[in-house]
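Missing here: one protein chain of the complex. Every other protein chain is in place.
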C-alpha cells in the first residue's frame, strides 16, 4: 500500500483531557509525531508566561498540536460521511485531501520557540517562517517523513499553513476565524487555566460545518453555537491572554534578553554554561539547528546562569523572572500619556534605569485577532448558510457578535517596580520620590496628580 | 499584629482547575509562596516521565503544593466551625494549629528535585531529607520567612512533615492514608492526565472528617465516599502511575545518568554547558545550593548537550530520552525469570550492551503505598466512627476495600530495545538473534520458548 | 432556644447535582420543606412544556427552590464572615436577617401551579399573589410553621418576596437582576436541558458580592464573571426558554383549556374523572384549597379523560398535547403581518378552526426579563464597586452587556397545523389549499407569495 494512505494495523490512541482520546490511524501521522522536531514541542509551553498567572496552564505546544490534529480528523470524518464529493469541483469534500489536512494541522505550530512572542521580538525570528523551514529543509526528520509521501509533499503541507494551498476547505479547517487551531486552544487553555470562559459546544459546531466552493460555512441552525464560540474567545482574550501579570512577566523577559544582548555586544558577556545555546542569537548568526536546540528549559537554564552574573541588572532581572517578581502595572488612558516622562524620571531617580525597569505595553502587541474584516490582512468571514442555500455573515444575525466585531479591545498599561508604591517611613532615602510617584496613580490608572 | 496570625488586608486568590480558587489569607503563606525555593517547584513536573504517556500531565509540583494547602485550609475551616476545642485535651480542634498545618501542607514537597525517584536512586539524594534541610537551613528564603514567626517555627513545621509533631490531627491532615496530599494529587493527576479514574467526592469526604484524640476519623455515613477514594487510588496506580511506557522512560533516564557517572569517573567526561550543574552530583560532593539549582529544564539541557557527545551510548540514550523512544517491555512471571540470562545474552549479541539497554523493573520500586497496616512502617488506619462513638476500621465494613487491602499489586517487567522484535528480512545480520529472541515473547510476556 | 434560631442537632444534607450538597441547618427550614404545600412543588415541572423540546428538563420547582435556598445560604455565610455589621445602619450585613432571607428564598415560588404561564393566562390566576396567600393563610402548613417564629413572621417573609421588605440587601438576594433565583435556574436549567449556554462562574460571583446601604454590589474585579452571567442568561432565553417547539406546545395547551372552558360554559361539559379538579377554575369560583390540589399530573389526567371526549376538537387537542404533536411555526416580520388574514382563511378552508388551530405568539408573552432599566417596573441595576468605593453600572464597562441592554429580543411566530405544509398528491381534496398556503412560507418565515 502506498505510504500516503497506509493505515496502522491497529489505531493508536492518545489519552487527552480535552478530546478524551486522540486517534492516530495513519502511519505517516505516527511517524511525524515520533520525530525529534515534533517531540521538541513537549518542552515548550503553549502559553509562555501565562502559567505565572494561572498556575495550571503548564500545557505544552505538543498537546495543543495533537488536539488540532484530532479536531481536523473529526471534521474530515464528518465531511466524508455527509458531504462526499461526487464530481470534480462540486464544492463538496474530496477525501483525498485528508492526509494533507491532517499533516498541516499537526505541524502548524512546529516553528514555535520558547516564549515565542518575546523571543521573536528581541531576536527577529519568526515562528511561521520557521515552521515552513522545518517542514521543507531536507535535514529534518519531519521533512524525511513527509518526503516518503512524495517529493513535493512537504511543500504542499507548508502551503496549507501559509494559506496558499488551492483548496479553501483545507486552508479554512486549519486557519480561519473558526478553525481547528482556535477551537482547540480555546478549549485547552480554558481547561488548563481553570478559567471556564473558553468553553463552547464543539460537537454542535462540528455538526453544522459544511464544505462549499468558497471553503467552509455553518448551517444557520447552529448560529448560537458559533456565537457562543466568538463570545468565549473574546472573554478568553480579556481575562486570560491579556492578563496584566503575564504581560508584566513578558516585559521582564524582554528586558532580560535585551540586557544580555547589550552586554554581549559590549564585551562578549562572559557566557558560561547553557548560555552557549543563546550565543548564535545574541550575535544574530543562527542556523536551523541552533533554533531547534532551544526550548523553555534551555532558556531558563541560561537565566539560572545569569542569576549569578556580575552584572547587577542582568542578575536582578534573571531573579525576577525565575522567582516570579512581576512589575506592577496600571492603565494609561490617552489623556494620561503626557505624564509618562515625569514618571520615567521618578523611576530613574529611585535607582531603576527605566530602560530595564519601565515599559508600556498595549495588548495589541500580543497575538490578538478578534474578528475584523477591514483589517490590512482581511480575514475570512464566518458565513452561515440559510435554508435556501444563501449565505449570511455572522455579525449580521448576531447582535452579540456585532457588538465586538472590529472593536479593538485591550488596554495600554505602564509597568514599573512595585517598590515605587511601597509604604515607606520618612527615613527612607527615596521616600519623597515614592510619594511624588504615588500622586500620579489612582484607581489602578495613571492620573493627573492630586 | 503578630506575624503569625497576620491576615492579608484582602485575601488573594489563585485560579485553580481542581479547587476552582485557592484562597491565600495570611501574610506568611503569601511570603512563602513568593520565595525562590517555592517558585522553583514551578519548574519541576509533578509526574516526571508520566507526561510521556499522558501528554496532558505536564502540571508542576507548584500547582500540587498549593492544592494541598487549599485542602488543608478547608479542613481547618470545617474543624474550626464544627469541632472547636473547648478545653485542653478534649480531642477537638484547636485553631492555633492552623498556621503550622498550612505551612507544612504548602511546603511538604519542597525538597523534590527533577525526576525525583530516578535521580535519588542514582545520586543517593533524598527528597524528604531535603525538604527538612530547606526549611531549617538559615540561608534559604523559606527559612527566613518562617523564622519571622519564631526561632523554633521552622523546626516545628519540619516536624509535622516528618510526622514527629505531637498533635496527630495536624500530622494526619498532611500525611496518612487519606490526607490532603493524596487527595489533591489523585484529583489533580486525574484531571491533567484525562484518566477519570482518580475522581472521588472530595466535598463529601471533607464533610465527614472528624477530629478526635487519636487524630482524624470519618463518620460512618460517609463510608462509601471513603471507599470510592480508595478504589480510585488503586485504579490510578494500576492505570497511570505504573504505566509501562512511563517506567520505560525512567529506565532510559536511569541508564543515561549511570552512563554519565561512569564516563565522568573514568576521564572527567568532557563536560560542557549546562552539565556543570550536574558535576557536584557526579562527584558526589554537593551542597544545598547545588541541589536548589536543579530543575527539569536544567537536566534536559544537560541531555541536550550530551546528545552531541562523542560517547555513542551517552548520545544515544540522551536522544532516546529527549525524543521519546521508549524501550519495549513485557511481563515477567516468577516462572519465566529463568529465561532472563538467555535474553540478556541475545540483547548483547544484537549489539546492545545490556547494562544500558536492558532492565527489569517491578512497580514496587515506584512510589506505591496502597493500604497495608502490616507494613514495616505501619500506616495509620482509616477509622470510621459509628453512631455511638465507637470506631471501626474501613476494610472491616467495605468488601471492596478489603479485596485490595495489603495486596501487593503491580507487575514485574523486562525492558529491552524495540528493535529486538523488529520484522526483519533474511539479509539482516541480526535476523537469527531477533528470531530467537521473539520465541521467548508471547501475549506480552516472557514465556518458555515455543 | 428560640425556634427562630434553633439549629438542627446535626445538619441535614440533600444531594443536589448543581450545588453538590444542600445544607439544612435550621429546624424552621426543615419544617418548611416537610410541609404539604412545599412537597407539592415536586409534582410541578420547573420548565413546563420545555421538556417536550429538551427531554432532560424534567426537573421540578422543588429542586429549584432548595437550590435558591442554598445559594442564599452561601451568600449569608460569605456576608457574615467578611462583612459583618458593627453598628446600626453601617451598610454591612446583619446576620439576624439570615432566617427571613432563607425562608423567602425557599418559598419564593410556592404559588406556582401546573404549566403556570398558560394556566394563569386562561384562568386569570397569579402565582405571585398565590405565593403570598399560601404564606399568610392560617390554614396552610407553611403558615403554621412560620407562625412558630412569631405572629408577624409570615407577613415579613411574604414582604421580601413582594420586594417591600425594608432591607434592600435581603430583597436583592432573592430578587434583582442577579439574584439567587436567577442564578439557580440558569445553572439548573442548563444542566438538565444539556444546553451548556447557561453556565457561569457562581463561585466567582459570590466571592465578589458586597453588601452596601443600597443593597448588593459587585467588586469591579469580578466584572467579567458578571458579564458572563448576563450573556449566559441572554443565550438561555434565545435558545431554551423561547424555543419554538415549547411555545407551540403552550399554544396547544392554551387552546385545549380554552376549548374546555367553552364547552363547560355551553353545556356543563360532561366532566368525568379527574376533571372535577378543574371545575372550580372552569367556573371561575375557586379556593386556595382547590388551587393547591392542582399539579402537572392532575392536569395531564384531565387531558387523558378528555382524550376520549365526544367533542372532536377537545379530544384532538388533548391527543396533540399528550402525544406531543406540536404545531408548526414560522417567523412573522412586521411587513408580513398583512398576510395573516389570508393564511387564517386558508387554514379554515383546510378544515382547522383557526380559533383552536392557529395562533401568533411573540416571545415577550413568555417570562422574559432581560436587563432593561427603562421598563415600567424599573429594575435594580447591577452596580460594580471600584477601588475607591464609587459605583459604576455594568453596561457602562462591558460592551458585551451594553449590546443587549434594553433590547427587546425574541421573535413573533405564526403557529399552524403541520399538515398545511404536507406533500400531497393531486387527488387530495385540500391539495389546492395547501399549495396556496405554501406560497406564503419561505426560509422559515411568512413572505409575500411568489
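Per-chain numbering from 1; labels A, B and C assigned in written order.
As a working rule, a residue touches a chain if its C-beta (ideal position, glycine included) is under 8 Å from a C-beta of that chain, and two chains touch if they have at least 3 such contacts.
All values derive from a computational prediction rather than experimental measurement.
Undergrad: Considering the entire complex, write down the shown chains that touch the omitted one.
TA: Within the full complex, the chain left out of view touches A, B, C.
Undergrad: From the list B:13, B:208, B:231 or B:245, pick the residue that touches the absent chain.
TA: B:231
Undergrad: Out of C:51, C:261 or C:398, which is the one that touches the chain we can't see?
TA: C:51
Undergrad: For the chain left off this view, which of B:125, B:199, B:290 or B:345 is in contact with it?
TA: Considering the complete complex, B:199 is the one touching the chain left out.
Undergrad: From the list A:121, A:182 or A:207, which touches the chain that is not on show?
TA: A:207
Undergrad: For the chain left off this view, which of B:20, B:167, B:239 or B:360 is in contact with it?
TA: The one listed residue touching the chain not shown is B:239.
Undergrad: List every residue of subunit A that touches the chain not included in the displayed model.
TA: 13, 20-21, 203-204, 207
Undergrad: Counting contacts across the full complex, list the positions on subunit B that touch the omitted chain.
TA: On the subunit B side, contact with the omitted chain comes from 196-197, 199, 201, 224, 227-228, 231, 234-235, 238-239, 386-388, 399-400, 402-404, 407, 409, 442-444.
Undergrad: Please output the residues of subunit C touching the missing chain, sorted low to high.
TA: 14-18, 20, 34-36, 39-40, 42-43, 51-56, 58-60, 62-63, 66, 191-195, 272-274, 276-277, 293, 295-298, 300-301, 304, 319, 322-325
The criterion applied here is as follows: only the chains that are shown with their structure count from here on.
Undergrad: If you tally contacting C-beta pairs for every chain pair, which pair wins?
TA: Pair with the most C-beta pairs in contact: A-B.
Undergrad: Taking shared residue numbers divided by all residue numbers at the interface, is the value for subunit A and subunit B over half (same) or under half (different)?
TA: same
Undergrad: Hey, which chain ends up farthest from subunit A, C-alpha centres compared?
TA: It is C whose centre lies farthest from that of subunit A.
Undergrad: How many angstrom lie between the centres of subunit A and subunit C, each centre taken as the mean Cα position?
TA: 43
Undergrad: Mind checking the centre-to-centre distance between subunit B and subunit C? Centres are C-alpha means, answer in whole Å.
TA: Once rounded, the distance between the two centres reads 51 Å.
Undergrad: Could you put a whole-Å number on the gap between the CA centroids of subunit A and subunit B?
TA: 31
Undergrad: Send over the residues of subunit C in touch with two or more other chains.
TA: Residues of subunit C never touch two or more of the other chains.
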